[in-house]
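What you see is the complex with one protein chain gone and the rest in place.
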Amino acid sequence: MTELVDATRTTGAAPAGARVSLEGLVRTYGTTRALDGFSLAIEPGEFVALLGPSGCGKTTALRVLAGFERLDSGRVTVDGRDVSKISAQHRDMGMVFQSYSLFPNMNALNNVAFGLRMRRQHATQRRQKAGELLELVGLSDQASKYPHQMSGGQQQRIALARALAIEPRVLLLDEPLSALDAKVRAELRDQIRQLQQRLAITTVFVTHDQEEALSMADRVCVMSAGRAEQTATPAALYSRPTTSFVAEFVGVSSRVPVEPVDGSVVLFGERCRIRASDTGLPNGPLDALLRPEDVAITLDETAKPFVTHKSFLGATTRVIAQVDGVAVRVDVRSDVAADIELGARVRVSVVSRDVLVAERSVTNPVSPQ
Amino acid sequence: MTELVDATRTTGAAPAGARVSLEGLVRTYGTTRALDGFSLAIEPGEFVALLGPSGCGKTTALRVLAGFERLDSGRVTVDGRDVSKISAQHRDMGMVFQSYSLFPNMNALNNVAFGLRMRRQHATQRRQKAGELLELVGLSDQASKYPHQMSGGQQQRIALARALAIEPRVLLLDEPLSALDAKVRAELRDQIRQLQQRLAITTVFVTHDQEEALSMADRVCVMSAGRAEQTATPAALYSRPTTSFVAEFVGVSSRVPVEPVDGSVVLFGERCRIRASDTGLPNGPLDALLRPEDVAITLDETAKPFVTHKSFLGATTRVIAQVDGVAVRVDVRSDVAADIELGARVRVSVVSRDVLVAERSVTNPVSPQ
Amino acid sequence: MASLIPDIVEDALVAVPEVPGRRRRPRLRLWRAVVLFLAGAYFLIPIYAGLRFSFENDAGHLSLYAVKAIPSEPGFSAAFWLSMRLAVVTLALTLVLMVPTSVYVHLKLPRLRRLLDFVTILPIVIPPIVLILGVLRAAPLWLRASPYLLSLVYVILSMPFVYRSLDAGLSAIDLKTLVEASRSLGGNWLNTLWRVVVPNLRSALLSATVLTLALVLGEFTMASLDLWTTLPVWIYQFQQVDAHVSTAVSMVSLIGTWLLITLIVSLDRSQSRRTRRRTNNS
Partner (left out) sequence: MASLIPDIVEDALVAVPEVPGRRRRPRLRLWRAVVLFLAGAYFLIPIYAGLRFSFENDAGHLSLYAVKAIPSEPGFSAAFWLSMRLAVVTLALTLVLMVPTSVYVHLKLPRLRRLLDFVTILPIVIPPIVLILGVLRAAPLWLRASPYLLSLVYVILSMPFVYRSLDAGLSAIDLKTLVEASRSLGGNWLNTLWRVVVPNLRSALLSATVLTLALVLGEFTMASLDLWTTLPVWIYQFQQVDAHVSTAVSMVSLIGTWLLITLIVSLDRSQSRRTRRRTNNS
C-alpha cells in the first residue's frame, strides 16, 4: 500500500478529478432508442458505475462520453465545458475496453507510452513515465513482453496503465473484467478501486454485474431502456430501491404475495410496515420483496413450509423454502444449515418488521429460481 | 416445482444414476502431464464438481470420461465395466459444452431429438420425447426457434435438454455457464441443480469458479497439476481444507504471519489452537489463513490497525484493515460498516480460537488484494 | 459470397449502416454512392462496350445479326458442350476431394492447415505455362489424348478458391464442438458429416461451386495450350473470322454464367427463406 502511494507521488499524477455532467442524452439507432433522455451528474473524483442488463444503453452512454458516438440531442460537459462536438482524439479520456485492446505489435512499455508519443513527449521522458505506470499496476517486470505473452488479467492491467498514462481527466471502464476468470476478476476489482481512490480520478464504470457495481462504486446508476432508474450509493440502492426494477436487479429477492391493510402488510403471520418501492404505494395486489438476509428459518416439524434446495456459499448457505407454493430464499449460517436437510419442515419469519413492496408480478412465483 | 416433478414422471426419465470410477488417469501432451495419476470415485446420482485453475487438468479429465481423449494409462469404469476402449459414440454420456454447441441448421426440437434419431427411434416418438424435455427445461414455446434466434441462456438450456434426451448414464457439464451473464448464470445454476436432483443422474461438472462449484455440487474435487488435491463436500472443503492450495483456492483468505508455540499460535494478541492445513504441521515460519468471517473488528481510536478499503457486498460489507503491514479482510454487517470510515482505527480480533495454518507464503503480504 | 445479389443491392442502397447517427448519414450515403459508382464503372463500362459491339454490324449500325448467327457458327456447339462437360466433371472431382480432406484436416490435423494453405496457393504461384507444359509431359498417353486431362488441371487451378471457401466456412462454425456433440449423442462419422457438418457449410459449398464453374467456363490458357477448343478458345479463334459474333458469344457466355450463378444462389436463398418463414409461424 505504501508503495502505491509512493508510486503515485513520483509520477506526479494526481490530477484533480473533473466534474462530468450528462444532460438529456438521446441516441437512436433506426427505431431503437439506445439512450432516451439519460442524465447523470458526476462529482470530481467520484467512481460511478452504470449498471443494467444488456441493451439498457449503459455502453452507449459511455461511448457518447468517450466521443465514439454522436448524440441526437443532449449534451456532455466536463468541468462545465461542453465537449459534445470534440472528437475522441482530443477529449483526454482514458478508456479501458471489454476485449483486450492492447496493440499486438507493441510491447507493454510501448503500449503504455503510446498516448505520450501521440502527445509528442520526448522519448526518454515517456519511457520513464510508462515505466512508473507499469510499476503502479505492479507489472514492471513485464515491460518488454508482448500482449500475446501475457495473461488476460495482466493485459487489462497494462490497458489500465496505458489509459492512466495520459493523465486523463476522466477514466472510462467498459466492462474491463468481464473476460476474466472469477479469481482474477475479484483481485483486479480491488486493484482498480484502490488505484482510483489513490489517484482521485473521476471514473465511469460500465457493468452488467451487480456485485461488481456495488462492491466498487461510490455511486451506482441503474439503467433501463435508455434511462436512469435510480442513482444512489450501493447501500442506499440495496436497502431503499425506488423502483421494483432496481429492487429486483440489485441483490437477490424473493417475491411473496401480500395484501395491504392500512399501510401495512401481513407476512408469514406478522404485521410489517411498508417501505415503499415504486414511488408512492401501488394500488392493487402487492408482492413483498425479501432479501435472503431479511428472512429467518428454524426447524419445526409442525410447520407447513419445507426446504426444497440448499446451496453452500461459504460462510452462509442459501436455503430455498417453499411457503404456500412460493419459493423463499433464506441465507443461513453454514454451521446452522448443516442440520437442515432437504425436505425438512421449517418455520419462516421476517427479521425486520419493515418490508419493501412492489406491484404483484405476473411471472409464476413457483419458478425454480 | 410440482410441474417439474410431473414432467419428469411423464418422460419416464428417472434412470438410476451410474457409479463412475476414474482410476490413476495419466494423459501426456508432449512433455506436459495434463493428468498425472488422477483418481476419483463417483457415487450413483452424485453431483461432483471438478474445480481448479486453468491448466489443472479438469477439462482433460472430463473429456477422457466422455471418450474424446485417449488415456496413456489408467482406466475409466461405469457401473464396474471398463469403458476406456469404448468410443464416445457408444458411451451413453450426455454432454453440455462451454461454447454454444447446438446444431445451427436445426431448430430447438430437432436439436433435442438428434440423439434419439441417431438411436433410430420412430419420428413421432422422438418428437414427443423431445417436446417433453423442452417442457422440462421450460422452453416448450421455443421448439421451432433456431439457435441464432435464442439467447445464450436459452441455448444452454436446450443443450441440457438435448443431453438429457438420450437418458444418459452420466451427465457431463463442461463449464456450461461461463459464457453467460452474471444474472442468467445464477438462475441456470439453480435450474441445473434442481433438474439433476430430480432425475438423480450422476453428474460431473467442470468449473474454475469456486462459488459455482461450492453452491451446486454434492462433492467438490479440487485439482492441481493433473491430480486431485482434495475431494470433499463443499462445507468440509471450506472449513477443513487439507492443503494450503485448497485453503487459498476455495474461499477468500487473508494470510497473517504467526509463530507456532506448542501447537498453538498467537494471533492479534490471542492464543489460538491450530487446525492443521497441509497434512502434518509444517516446520518453520507459518501463516494463519483467515476467512473474512473468522475475523471481527470494532472501532477503537487507540488501536494501531486502520481501515484501507471497503466494498459493499449486500448484507455484508468487506473491510480491509491493515494490521502491522498485513492486509486482513473482514466481513462486517453492512449497517455496522456504514459507521466505519476509510482510515478509521479499529481493533481486530478472531471469532474462533481455532485457526488454519500453512507454510509462510513468499508473496508480499502488503499486496493490494 | 453467402447470399449474393439481391441482398447486396438491398443492403447497399437501402439499409441503415450499423453505426448510423442522424448527422452522419448523408456523408455515409455519399461514400457509398462513390464506392458503388466506381465499382460499377470499373466493371460495367467494359461490359457495356462489349454489348454495344455485339449489336453492331461491320458498318457500325445497330443489328441483331451477330447474336442470331451464334448457334449456326461452325464449331460453336461442340465447344459449348465440351465446356459444360468439363465444368461438371471438375466440380464433382473437386468437391469429392476437398470436402472430406478439409474437414479431416480441420478436426484432426490442425497443424496441417498451414501446409494446405500453402499447397493450395501453389497453382497461383506457378505460372500456368509451366503447369500445363509439365502436366502435358508428365501425363500418360491415354490421358493426354482425353479432354478430361483439362479437368485434372482445373481441379488444381480451382483448389485455392475452393479450399479457401471451405476453410473459411469451417472456421466460422465451431466444428470441433459440433462434431463432439454429435458423437456424444451417438452419431457415427457419416451421420455427423452429412447431418451436422455439410448443412452448416452451405454457403461455403455454394461459393466453391460458383467459383469452380466460373473458372472452368472462362479459362483460356490451359485449354488453348492443350489444344482443346473449349468455349473461350472458340471465342478467341472465331474473333479473327467475325469479331462481332465472337464478342456476342462472349457476352452471351457471361450472361449465361451469371444466370447459372443466380440460379444456384436463389435456390440457396429460397431454402433459407423457407426456414425463416417456418420459424416465424411458430
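In this document, chain identifiers A, B and C correspond to the written order of the chains, with residue numbering beginning at 1 in each.
In this section, a contact is a pair of C-beta atoms (placed from the backbone, for glycine too) under 8 Å apart; a residue touches a chain by one contact, two chains touch by 3 or more.
Quick caveat: nothing in here was measured; it's all calculated off a predicted structure.
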Given A:T31, A:N105 or A:T124, the residue that touches the chain left out of view is A:N105
The listed residue (A:V83, A:A130 or A:A143) that touches the chain absent from the view is A:A143
Among A:L22, A:L35, A:L51 or A:M95, contact with the omitted chain is made only by A:M95
Interface residues of chain C toward the undisplayed chain are 1-2, 4-5, 7-8, 11-12, 15, 17-19, 28, 31-32, 35-36, 39, 42-43, 45-50, 53, 101, 104-105, 108-112, 114-115, 117-119, 121-122, 124-131, 133-135, 137-138, 156, 161, 164, 168, 210-211, 214-215, 217-218, 220-221, 225, 232, 235-236, 247, 250-251, 253-254, 257-258, 261
Had the left-out chain been drawn, it would touch chain A at residues 66-68, 87-95, 97, 99-105, 107, 114-115, 118-119, 143-146, 149, 159, 162-163, 166, 172
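Keep in mind that, in the parts below, only the chains that are shown with their structure count from here on.
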If you tally C-beta contacts per chain pair, the winner is A-B
Note: chain C sits from chain B at a C-alpha centroid distance in Å of 51
Within chain A, the set of residues that touch 2 or more other chains is none
